[in-house]
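With one protein chain held back, the other chains of the complex are shown just where they sit.
So, chain A:
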Amino acid sequence: MAEQILQVEHLEKYYQKKYVLHDINFHVDKGEVVTLLGPSGSGKSTLIRCLNGLEEYQQGTITFEGEQINPTEKNWQQIRQKIGMVFQSYDLFPNLTVMDNILLGPTKVQKQDKFAAKKEALDLLERVGLEDYANAYPRELSGGQKQRVAIVRALALHPDFMLFDEVTASLDPEMVRGILNIIQDLADVDHMTMIVVTHEMNFAQQIADRVIFLEDGHILEQTPSKQFFSATQTKRAQAFLDSMDF
């Protein structure tokens, strides 16, 4: 059995009496790619945000690399260096150049050597085809370029785990492929462990080892990807797939 990197047990999130996430249980193996699927409002984004402490949860535990997380802000600051996250709206810092966006984490948080960090950042930029944009400001980039920089910014911290929260949802269609290729490449070449929330079913099918299907804050099924896309275990998931155009 593969080594588990993340375990989520009995995770509950609610506001007053209203449940957002209900008894969430799953684990992720090292090197595994899990996609979270489900209709809008099912709690996918909330769940993925719980995994790096951007959302609080009321009950349950998250265990990362064998250690149960004590969810204080201070602990999360440490853990977030190991769990990279990329958002739908890129959220580069507009006051900093591309290079400074990337270097902020490595040099200020991790106190890496500036020279080495810079060289590595350039290598990463080259990998995503943006080596000429190191000194550009985010406002000079297209959406797809910004999102690539956001991915590089997360990778520069040497994370063990990546969370992708609908990273192609606000991109123009012709930009989507490039971003998905980068994520695919991370899975294939780097064997990066990741959780991907997406609405791109073709991509999910292509990249995922396993699918977790969520509805109304419940996990309805966890199925190996091949099986999920040929025959889901639940009718609800099948109806969801049938409604998607792919």
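Following the convention adopted for this analysis, a contact is a pair of C-beta atoms (placed from the backbone, for glycine too) under 8 Å apart; a residue touches a chain by one contact, two chains touch by 3 or more; residues count from 1.
Following the convention adopted for this analysis, contacts and distances are computed from a predicted model.
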item	value
Options "SOS cell division inhibitor SulA", "Amino acid ABC transporter permease", "ATPase" or "Exodeoxyribonuclease 7 large subunit": UniProt name of the undisplayed chain	"Amino acid ABC transporter permease"
Touching residue (missing chain; options A:Ser40, A:Thr72, A:Asn95 or A:Ser243)	A:Asn95
Candidates A:Asn25, A:Gln58 or A:Gln110 - the one touching the absent chain	A:Gln110
Residues from chain A at the interface with the omitted partner, ascending	52-54, 73-74, 76-78, 80-81, 84-85, 87, 89, 91-96, 104-105, 108-110, 139, 150, 153-154, 157
